[in-house]
Structure formats: C-alpha cells, structure tokens
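All protein chains of the complex are present and in place, except for one that has been dropped.
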Amino acid sequence: MSTLCADFLAVRRGTEALTAGLTAEDCQLQSMPDASPVKWHLAHTSWFFEQFIAVPRGIAPVNPAYAALFNSYYVGAGPRHPRLRRGDLSRPALVEVMDYRRQVTQAVAGLLGDRQHAADTDLHALVTLGIAHEQQHQELIVTDMKHHFACQPLSPLHSPAPAQARGVAPILRYVPMAGGLVAIGHEGPDFAFDNEMPRHRVWLEPYALADRLVTETEYLAFMDDGGYAQPTLWLSDGWAAREAQGWAAPLHWQHDGDGWRVLTWQGWRRPRADVAVCHVSHYEADAYARWADARLPTAPEWEAASAQPGADEPARHGAWLEDGHRHPAPMAALPAGSGLRQMFGDCWQWTGSSYLPYPGYRVPAGTVGEYNGKFMSGQMVLKGGSAATPRGHARPSYRNFFPPGARWQFSGIRLARDGGTA
Amino acid sequence: MSTLCADFLAVRRGTEALTAGLTAEDCQLQSMPDASPVKWHLAHTSWFFEQFIAVPRGIAPVNPAYAALFNSYYVGAGPRHPRLRRGDLSRPALVEVMDYRRQVTQAVAGLLGDRQHAADTDLHALVTLGIAHEQQHQELIVTDMKHHFACQPLSPLHSPAPAQARGVAPILRYVPMAGGLVAIGHEGPDFAFDNEMPRHRVWLEPYALADRLVTETEYLAFMDDGGYAQPTLWLSDGWAAREAQGWAAPLHWQHDGDGWRVLTWQGWRRPRADVAVCHVSHYEADAYARWADARLPTAPEWEAASAQPGADEPARHGAWLEDGHRHPAPMAALPAGSGLRQMFGDCWQWTGSSYLPYPGYRVPAGTVGEYNGKFMSGQMVLKGGSAATPRGHARPSYRNFFPPGARWQFSGIRLARDGGTA
Amino acid sequence: MSTLCADFLAVRRGTEALTAGLTAEDCQLQSMPDASPVKWHLAHTSWFFEQFIAVPRGIAPVNPAYAALFNSYYVGAGPRHPRLRRGDLSRPALVEVMDYRRQVTQAVAGLLGDRQHAADTDLHALVTLGIAHEQQHQELIVTDMKHHFACQPLSPLHSPAPAQARGVAPILRYVPMAGGLVAIGHEGPDFAFDNEMPRHRVWLEPYALADRLVTETEYLAFMDDGGYAQPTLWLSDGWAAREAQGWAAPLHWQHDGDGWRVLTWQGWRRPRADVAVCHVSHYEADAYARWADARLPTAPEWEAASAQPGADEPARHGAWLEDGHRHPAPMAALPAGSGLRQMFGDCWQWTGSSYLPYPGYRVPAGTVGEYNGKFMSGQMVLKGGSAATPRGHARPSYRNFFPPGARWQFSGIRLARDGGTA
Partner (left out) sequence: MSTLCADFLAVRRGTEALTAGLTAEDCQLQSMPDASPVKWHLAHTSWFFEQFIAVPRGIAPVNPAYAALFNSYYVGAGPRHPRLRRGDLSRPALVEVMDYRRQVTQAVAGLLGDRQHAADTDLHALVTLGIAHEQQHQELIVTDMKHHFACQPLSPLHSPAPAQARGVAPILRYVPMAGGLVAIGHEGPDFAFDNEMPRHRVWLEPYALADRLVTETEYLAFMDDGGYAQPTLWLSDGWAAREAQGWAAPLHWQHDGDGWRVLTWQGWRRPRADVAVCHVSHYEADAYARWADARLPTAPEWEAASAQPGADEPARHGAWLEDGHRHPAPMAALPAGSGLRQMFGDCWQWTGSSYLPYPGYRVPAGTVGEYNGKFMSGQMVLKGGSAATPRGHARPSYRNFFPPGARWQFSGIRLARDGGTA
C-alpha cells in the first residue's frame, strides 16, 4: 500500500476514534452558529473526498441528496443546506453517516490502489489536500464538541477534575530577533495550503518575542487589575464585543464564589501558573498585550522566528491532539537561553496580522479554489497549533485564521516587543 | 386497579407509542423556538408528575438535575433551562429519558394503588390534571415533529403520497343561531382546565355558523384571487407578519412548478376539495373570512352552537390523534339540514375571541396555578380539536390558545356571519 | 359661520397653539418608532382633510409629493413614506408645513361656507371625522413631544419642578355595580368613531369599581414591595417585556440616589400621594392589580358604570388638555358616597378587554374605513381620557387602544373586583 493510502486510512480512522464515547444525540448538537454537529463533520469530510475525487472519477455518489446536505461553502459544487441549520438534520442518522464514511473510504482507497490511476497526479494532490482538510475538521470536532458539552449541565465535561498542583510559571524572557529581509511562506514539494504560498520576502524591523505563552494566572492578574473594565486597553471593536457579549473572562471560565475556575476536558479546575491561557479572542489577546506593555507579534515576525535554527526543538514539546488531553500542557522550567518554547502545540497564537493574500497569490482553478481565498477578509492570522491540532499540521508557514471575536478555539497569547533587544 | 390509574397508564403508554419509529436523533431536534424536542416532551410530562405529585409525597426525584432541565415555565418550581436551548441537551440520552418515564410511571401508579392515599383528593385531582397535561403534549409531539421533519429533505414526511382522488366539497351552508343569554364554560364533576371556568352567562346577538370547515381548494381560490397581495383584506398586524415572514400559502404548502402541494404525514399531495385547510394563522383565517364576506365566530358563539342538541352527532366524525392519519379527514357529503359538522376533530378552529379570563376566574393556588392564567394575553382562542388531538379532549368548553401568528398547529377556519339567518 | 366650521377652525388653531415654544428642530424629532415628529403630525392632519375632503371636491393638492409623505397607514390612499423614517424628512420645512396647514384650512373652510355644498352630508360627516382625528393627534403631539424631550438633557422638561406638597390620597373605596344585561356602545346623532358602534347588549356579572385611580405613592409601594421582581404577579408576556426592556418603574420615572422622581411637563418632582400614576403599560397595570388583590375592569364594566346617573359629575373634575398642565391633577378629598371619580380625564384607564369589533360591526366603505378596523388585533382597550386629551373626547363609549406594552401615553390604573359589593 502506498504511503499516501496509509496516511489516508490513518486520518479516516483518526477522525472516527475522536467520536468514541459520543452518543448519536451528542453528535447531533449545534450549540451555536459557528459550531457544527459532529455528525456533520463526519459526513462533510467524506463528502469532500466523494465530491472532488470519487465522483469525477466515475464512482456514483452514495446518496445524491448528500451533495447539498454536506457541502460546506463550495458554491461551485451546487446548493448547500444552510450552515445555521445543520443541527436540524436528524436524517441521515449517525449510523448511516458512519456507513457513508466507510463507503467513501473504500472508494478512495480503491482509486489509490488502482494502477490505472497511478499517474493521476491530480488524484494524489487532492487526496493529500483531503487529508489535510480532514485533519482541520478533527480539530473542529474537538473544539465544537467542547462547546456543545459546555452548554449542558449533565455532560461528561462537568465532572470535577482531579486535584492538581498549581504549578510555577517559568520566568518570561524576550528573545531578540534581528529582522531584516526575510522570506516567509511555503516552498517545496511538501504539502501546504494555497494560502501559505507563494514564498516571498518581507522586511522586518528588529523585534523580540516572548519565549513562552501567557499563562492562566498571568491572565487572571490582568482580570484582577480591571482589564475587562478599562476601555483604553481595548480596540474599539473589542470593547463593543466585550459589552455586547458580557465578557469578563476567557470562554469556558466561570466564577463559582470562591474564585475563577477553568473548564478542561478533564473537568473544572482552578487556574494554573504553568498552563497557557486559551479560549481568548484576538480582542482579549490584544488588550492583554497592551496591559503588559507589549504587543502581539505580526505573523511574519512569528514565522521568521519559528524558522530560525534552534527555535524549534524545545517547541516540539507542546501538546497536540494525539496526546489526548485536549488542553495545553504544563510548562517545564528551562534554563535561560533555551530560546523560544511552545511555538508549536498547546495554543494557537493570535498575531497582529490580518488574513490577506500573499503577493502573487492566485486562487487555484476549480471549485476547490474556494478553499481559502474567499475568506481573506475580516479575519486575523493565528500561528503554531494547539492541543486540539493534529501534530502533522505543525509547520512555520501554516496560517490559521479566525474572526477577531472567536473564542471557542484553543487560542492563546504570545507577546512581542519592538526592537531587537530583550 | 382504579379507572384513574388505568387512564394514567394508558396516557403514558400512548405518549410512548407516538415516538415509535423515531430515532434518538429525531427526538433531539428543535427546529424552531416554539417547538420542543420530542425527548424534552417525554421528559417534561414525567417531570410534571414527579414535581407536583411524587416529590411532595416523599418520593425522591430520579435525578435532581432534571428539575431545572425539564421545567417548562413554572417559575414557582425553581430555575429553568432556557426554552430556546432545549435542543442543546444531548444528555440525558433518549434511553435515560425513557427510563425516567418508567420510574415516574411506576411511582405514580404506586401512589394511586396505595391505600394510604385513598382519600388524597389532591392526588386524584393532580393526576387527572397530569393526564390532561400529557395529552396536550401528545398533540405537541405530533405538531412539533411535523415541523422538525418538514425542515429536512431526507425525513419520512417527504415521501410521495399515494395517489388520491381530489374529492368534492359538500355545499357550504350557514346554520342560523338565535343567540340570547347563553351559558358557556365548564361546570360539574368532570375534568376541565381552570381556564374553562367558571361557567357564566354571555349575551349573543343572532348569528349563523358555516356547517363545515373551509377546504383546501377553497383556500386555494383565495390565494389565486390575490388574497396574499391585498392589504385591505388583512389586519394590520397580520399584513406585517405576512411581509416579515414571506407568507404566500399555509405552512407546509409548497409550489413545485406545476402547482401547490400540501405536506401531510402521508407525504406531499395536491390540495383536495374535501379536506379542511390547516396550518393557517389567525391572521390568514381572518383575511380569508373577510374575502369570503364572512367573519370568524367568537368563542362564545362557537361554544353555544356546539352545545346545542343535535349539533354534536355529525361532528364526532372528525379525525383525532387516535385515528392515526394525523391530518383532517375527507368530508362526506351530507343531506341539507344535517346541522353543524366538524365541530370537533380535524382542525382547531380560530375564533375572533382573545384568550382572556372568564368573569370570576381565579388562578389556582400553588405553582400549578401557573398552568393557564399567566398566558391570558396576546393570544386567540381556538375551539374544537384536531387530527393531532387526543379524542378525550373533545368538549365544548375546551379553550385552546395560540398567538395569532402561529401556524404549526393543525389550525383551520370555520366561517360565521351576523344575523340568525342562513 | 356654521358651528361645524367654527369647530373646524378651532381645532386647527388648537393644534397650532400646542406647538408654541417649539423650534423647527424640536418639531423634527422622532425619538422612537412609535412616536412621530410634531411636524409630521401638523402635516398629516392637514393631509387627512386634503386627501379625503378637498381633493375629491376638485381642489388641487398643495403639493402632490405630500400625498405619500403624510399618509399614515391608508393603503387605499396610495404609497406611504415608511413610518420609522418620518424623522428623516427635513423637507418640507416647518414653515412650509405651516403654510400647507393654512392652505388646507382655507380650502376646507371655503367648502363649508360654500352654498353649493350645503347638502353634501358626506362633507359634513368627513369634516366631523377630521376634527376628531385631529384631536387625537393633538394628544399624540403632547405624548410624543414628552418622549422627544425626555430623551435629551437640555430640553425644557428637565428644569426642576416648583416645590410642592406631597398631598394626601383620598381613601380608596369600591363602588358596587349590579351588572346584568346592559347596553354599551354609541347610538344617536352625535359623533362617535365607527369602533364605538353598534350599540349592543352585554351580560355582566356583579362587580365593583374603585372610586378613584391608583396614585403615584401607591404604585411606589408596589415597587418597594418587589413588584418588579416577582414573576408570579405578571402575565408571561409582561414579564418578558419587563426583562427585555429593563423596566423597574413607570416610564418617565428615574431614581436619583435619594429616591424616585417623576418627570412632568413642569419638571422633575417626587411621587405624590394625591396624583394618579401614569405612563404604565397594561402589563404593569395588570401586575399592580394582582398585587393589590384586585383586577382591571373590563371595558363593558367600565362603560356601564360610567354611564350610570351620578357617576359622571365628580368625574368631570379630571384634568384635560385644555387645562394646560399636561399631567393628572391632584385629587380632592371627597366624602364617602361620592361615587366614581376620575372616570374622565387625568389618565387613560387600562381595561382587561382586548380591542375587538363589536357584534355587527362593519368596516365603513372607502379608504376612510381603514381608520380603526384593521387595528383590531393585539391591542387593549383604554377608557376615559387623560390630561393630554381634548375635553371633547370625553364620552362613555370612546375606545382608545394601544398594545399592552405601550407606556408613553398618559395611561393609568383603575381597580375592579368581582361581586357587586364593596
């Protein structure tokens, strides 16, 4: 079996493993417009392979009605069931969707194993894209399900967490970066999304990056200092979002009389000094940075730093989806001079950069070209990866993006400062 | 076993029978704010017996968390999970709710069979109320599920209906009524809701009632005559609702290019000349009546007529929930002088009367007093019963009520005119 | 000059007198959707005479563009400028509208003085209707302007009120009424609106009416007793309105640290024990009544009582628009047995009756038939008249109507009880 086929089967199995322990009803939930039912993710990732790979190669669709039900936003692929109403689809049932998955997996594996398609480079490129696409949905399954479970008192998420030491935060140091004319973006034979290309040059003034992420107790200090009550710390849109939605803490935090507590996949626990804060919006990250007399890094600053020799090694210790905890890991104390840590894993890191096309970017031809380009408006870039991200997504050029008010992802804060000195 | 206990067990079984053929996911759906998940109805009707009957008699609640989850609107019974978010509760699962039902059924049956409670008149009154309450939810299960299924293309509702003759409408005749000083409302030992009491006198001027309901093809004639395009036919609020929601036909009607078709529990079919139109709002019923040079009857007019000797017999031929079709039945041709037909069953009949307290009405003491009184504002009275109503609810004094824009119930139109002549 | 013509000229002058002291900018304001700019009222009342009287009698419209701009809701009279956007019309200017008024006044006066039209009974009926219509808008000018002025800190309304004694409330007594078969509604040659007709019989059970209105300090006791915090006192819709709009007191009340104060046309002052509370919604009136172990009277109860010999005399002491204070007057102490007071003037009195057509009611032919009938949905009847109502509107059969959540009118509370004993 080809590596590609093995990777394909692995990602399919991986998605299904994520739903172990969920009931048919759990997989039906849509607790907010931005989050989709798990069943829908299971079906949509299959639809992607069927629509773009199997059907064009002559394989009949499993059920023609699925084309509209499980199309997300590909206008070129025909009509779509409204996003807001995905939770209305009790039919097909979860068992039918699992059967749909099975048939699509088999069909695509068949194509990959078929000599007739050995030279079909399109096939290989599309399966590679489909694998990456399904990995993105693996992360969404985790973040959406956390939201669905957070909304209901009897969900497993609300069990009390095991007692834990509160930890100690490593000293935060700023690592200086020289800047200058640097190259960012993807180049080469490995897979990357279209929005990571073309590789191009960017001029950076000298800057410095914090060597680790902001922790829960550091963020709590911001809260205790009135961070949510001082409009001058906030962007104007951020302040308006805070007021409209009554934000007083990150998402999935709650005050229980004794103090704040944090909802993790292991239950509720107190904020820790050695765990990165997550579930903050860009607006909150930006306000925190201003309060801390710092700023968010730009995406090119982040990428240039992460690609430096040596920057990467310690970073690989961050938590990933495969680690199973689904929450940023406690930070280990490290000696000064260890360089940048937590660049990958643990938390997506909000940058100060808008999600816009790179110079020379062209939307790929065909319907699959709707993948990334049309969302290049109104969103901010996040870098790194999180405890809900498949490890295979770790690379400097990866560009994640969400609107500045989004909080249900595992999104946290790395600080930066002007000038290349600590 | 007492009759009451037998009735109790019958209604419990009846509710469960309604969900046969539904999946756990079907029972999870909340396709609009006014409609609840079937699972929630199953639980809430149990909660009612538990909260008001079992717990006060010393029986421990099955799960204390259910108190808030399955309380509908009884402020006196503690906090409530928000109505709009009932569809977010994947836990407890359907199987757990069915087990909850079983335990509550057993507990209440135990109380009813327990000699110690033989003289507990409150117990008997509350079980009687609980039975009637559960019957109301049986109807809601049907109407809500029809909405949930109408919203998704793969639901069983969308199967093509068996071919049918289009039928012939019996001639519509107006039956004159003398009016005068009449008594309406409930009195006597049989069960009735508090809102049907006290029985009291009302003065009626002479009037006439149509001897049958308005049919689908009659309503289609109104549509074809521009009924939805002439503001002068409509109440001002009705016209605004029509514009805001884009009404051009009753709910669950659709134009398929060849003409209008009607969604029934047996699938889509063309409008019939011998079937009562349903799923119209009060606004549409009122506009239709004005177009037909008639008006809607007031609730006292309707009730006085229905209670007349002879009025009732033919009426009993209307369809009820127990008949299983869940749609108004074809009308049989009847000789002139047959009197009023379809007074009960087939369709709830919008009246021109607001839902207000009767003279001398007092809200019952205790939390159960929140049952009806606090909704006496902004709603219109409907009389009769429908093809989704348990037959036991057929009585002249019954007052159903919905906001004038509600369309997802089986609500139809009976015409009336001033003056006691045909 | 005919009496009609004199009345006509008087009402036209009266409207203009109301705007003395207002600037062009004041007359431009639309501070909420329900309230119109004063300039619009000035123009619309002229449009009514022009559209329904002058133009059909061959007089050219002053400006054809006004037809759409100043039509309120008469669909039959052509398109209308959207109600919500009346405040966008800076053109025509106030001076042009005053000139429009002058030209229309002159034209209608000319018709009334013209022998050729002496037998034109339609003309006389329509002018009579137009006078009543303009009187209604006189009241709206006062209530809307109070809202417009309440919204801005520098308006004359916010000047401090002269110091005042707080007064003493007369003892509240319930006056028993026998009920029985009574006739209500208008009959006879005097003017009344179509919605007051036809006169018809209604059966009333014995009841009792409070002999005066609820006062400001009585209402304050309800507030102090947690009236706005106890959902069981409220209709369900009322509680939802209270929550959505944050009601904690009547409209135009404010807490200033030392206690509540009331905004009157003479400025802010403390609540008084001898002044009727006003600016409450139907929901608040209903909740207050429940708290006071009473209920609101039905409209027929109120009307039957007000038409009794003797009921009327003391009532005539209520304040009217012509009195100039634009607020309910202090109540004088009166000996027991004085009968019902404040039936007319001071405050509109919310009833427990929905605004629905009377038996035998027919919408008048022609566009003018849109006057009342199409609003017979979703509104409650108010009786009596207020300190902003022209005195000529005082009559038992008058039916004012507003949605149950409306608070910007001078609307107050009279209590009633079942049973014909005090």
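Structure notes:
Here the chain labels run A, B and C in written order, and each chain numbers its own residues starting at 1.
The rule we apply is simple: contacts are C-beta pairs under 8 Å (C-beta built on N, C-alpha and C of every residue); 3 or more make two chains touch, one makes a residue touch a chain.
Since this is a predicted model, take the numbers as computed values, not measurements.
Although it is not drawn here, the omitted chain touches the following shown chains in the complete assembly: A, C.
Set against the missing chain, the residues A:A35, A:V62, A:M177 or A:V202 yield one that touches it, A:V202. Screening C:P92, C:G345 or C:G412 against the full complex identifies C:P92 as the residue touching the chain left out.
The omitted chain makes contact with just one of the residues C:L69, C:I184, C:L235 or C:V368: C:L69.
For the chain left out of this panel, the touching residue among A:P33, A:G113, A:G226 or A:G360 is A:G360.
For the chain left out of this panel, the touching residue among A:R13, A:R85, A:H255 or A:K374 is A:K374. Contact between chain C and the absent chain runs through residues 23-29, 31, 39, 65, 68-69, 85, 87-94, 148, 151-155.
Where chain A meets the chain that is not shown, the touching residues are 73, 75-76, 181, 200-205, 207, 231-232, 234-239, 283, 286, 352-354, 356-357, 359-360, 370, 374-378, 404, 418.
We adopt the following convention: only the chains that are shown with their structure count from here on.
Note on connectivity: the fewest chain-to-chain touch steps from chain A to chain C number 2. For the pair chain A and chain C, the distance between C-alpha centroids works out to 59 Å. If each chain is reduced to the centroid of its CA atoms, chain B and chain C end up 37 Å from each other.
Shared contact sites, meaning residues of chain C that touch two or more other chains, are absent.
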